[in-house]
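Only one protein chain is missing from this complex, and each of the others stays in its spot.
Letters A, B and C mark the chains as written, and numbering starts fresh at 1 in each.
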Amino acid sequence: MKKRNLGFTLLAAWLCAVQIAADDGVFDQYRDLMGDDNPAVFVIDEGEELWFSPQGPKSATLEACDLGLGPGETAGAYVRFPRYFADTDAVMDLEARLVHCMTTIQGRDLETVTAKPYSLRGDFGTEIEALVTWLAAESEGATIAPEQTHAAERAMYTLGEEIFFYRAGPHDFSCATCHEQSDMRIRLQALPDLTSHAGAAEAWGSWPAYRISQGLVRTMGWRLRDCFRQQRWPELQMGSEASIALQTYMAVNAAGGIMTGPGLKR
Amino acid sequence: MKRLTAGITIALSASVATWTAASDDIEAVLQNSFIAKNQATMDRLERDAVQTVCSAPRGMPLDNDTLTTLREQRLNAVALPANGHYLGDWQRGAEVAGSGRGLQSNDDPTQPNGGNCYACHQLAPDEVAYGTLGPSLMGYGARGQSEAMLQYTWTKLWDTHAYNLCSHMPRFGAQGILTEQQLKDVMAYLLDPASPVNQPAE
Amino acid sequence: MAGRIKIRAQKKGNVTEVKALMRHPMETGMRKDQAGDPIAAHFITEVSVFHGDQPVMQGHWGAAVSANPFLGLRFAGGEAGDTVRVVWTDNQGGTGEGETTIR
Partner (left out) sequence: MTTTYSKGISRRGWLRWTVILSAAVALPGRVWAAVARPEAAFGATALDEALAALGDAPQVHEGIQFTTPDIAENGAVVPIRVGVDAEALPNVSKVSVLVEMNPNPLAASFDIPPSTEVYIETRVKVAQTCTLYAVVEADGQLYMQSRETKVTLGGCGG
């Protein structure tokens, strides 16, 4: 229990700011009434407990998990993702790295831990969602600084950019369809321009987020999957190359911005 | 329309080859990163000519001849209404304009698709939940119902690339998103003087 | 993971302002899951707030209260260090309890 700084969690939890994109102000009154009470506070606690809970055939906690800053180093780890790991010889996002730790350190079955990474309707949170939320809180206020030193990390950025503009499916949608211009809305929701530093920083820094409409915290991995559902594409897989490439593209565009999440969104 | 296309052409010159080179790799990556789910099958990741050309990242070069040729092909492929009648029922058109369902992996394929016009366009003045990705179409009916206007509007809905190559708008007719009858209903929603789109704002 | 409550109680002049956030799905019983099967109704039905041993409010809730419910209220009196406690029960027999001290 060496890193259980519950005091911090409680404080950070209550201070979790409302992070909703600017629009024409139609929802200002709504958001004022909502205040700053973000149910993500519960998920942060749950994630922290899961990190320190022995699980799997090896009955191990995740304290030996190396998120890039050394085993068990959680503070500030989130903002360095996606990054290259020599032990897997791959660029990984946080979700993929957590899965790696669960299978190697805890000895858990890969198919089981990846079977349902994101909550479905009627679920009340998954292990991945909780861990990512706590780890994001462990980087709250930190500067977004994804690694771009290894050639594989730079190649991921280029690949991510290309996927970002790739138009496909019956509606010809790409990520860029909605996210390459500033000050645009879909219905009443503001759309961040993810090709710009400001837009990418605002978006990357405010996920994971508690989604009011779903009563759940969602991760960036889920956000991408659900964007592709609405793009009428097949289903994006957690930890896949395309998912990590797009996250690299966003995180690098966001570099220098501040990690403000876990956020509170529609 | 000519003005728009010319703008693109000036901004993007030279060859298409520089950015399509990596496409073999990207397709393999996508095949390994996505899985088919219900009606959202893997073949949806394969691009046709329009999608390939329009996947150029901003500022990437596009060939002038390619643009012109492709735009002409799209224009020639537009299917005008079989019976020559363009206008259906604006009330049904309103439903199509407001619905964003259809063709997603979680949508019931037996139910009609929506056009989701409001996601991107302002239309009726009393609907506040409209997007701004496309231009406002409020009062569109003021443009009249000449044959040229009917044909222009139909073509825009059927295949936006016939006029404005690489527009963000879906090809509602050419890709089979909406039926001919649904397109006529949306036409009426846009052009019928009785439609909410053409009522004065309060 | 249900059952948890986060509570803040702050003295403002002559009143104590309480804000409580509860961990609960508040399922209406009218939704269907991904497979199309109905999701059972699961919601807090009764919630009580105490200042020390004294009840300062009892709420009766239906399924229309939002998921992870929020409750704010004010009561007269209360001193820094006094205990404020929130207790709930739901329609499936679940319970939750949390307390804090007034600051």
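Everything that follows uses one rule, which is that contacts are C-beta pairs under 8 Å (C-beta built on N, C-alpha and C of every residue); 3 or more make two chains touch, one makes a residue touch a chain.
Just so it is clear, the model here is predicted, and its values are computed rather than measured.
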item: Shown chains touched by the chain that is not drawn here; value: A, B, C
item: Chain not shown: contacting residue from A:215, A:239 or A:257; value: A:215
item: Hidden partner chain, touching residue among B:36, B:78, B:129 or B:149; value: B:129
item: Chain A residues that touch the omitted chain in the full complex; value: 20, 26-27, 29-31, 33-35, 186-189, 212-215, 230, 266
item: Those residues of chain C which, in the complete complex, touch the missing chain; value: 15, 19, 28, 30, 45-46, 48, 53-67, 69-77, 87, 89, 93, 95
item: Hidden partner chain, residues of chain B it touches; value: 98-101, 104, 114, 116, 118-119, 128-129
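Simple rule for what comes next: only the chains that are shown with their structure count from here on.
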item: Centre-of-Cα separation between chain C and chain A, whole angstrom; value: 29
item: Touching two or more other chains - residues of chain C; value: none
item: Junction residues of chain B, two or more chains touched; value: none
item: Interface residues, chain A side, partner chain B - complex; value: 26, 158-159, 161-174, 176-178, 180-181, 183-188, 191, 195, 228-230, 232-237, 240-243, 245
item: Residue ranges of chain C in contact with chain A within the complex; value: 1-2, 4, 6, 8, 19, 21, 23, 25-27, 31-34, 39, 66-68, 70
item: In the complex with chain C, residue positions of chain A that touch it; value: 10, 13-14, 37, 39, 41-42, 45-46, 120-122, 124-125, 215
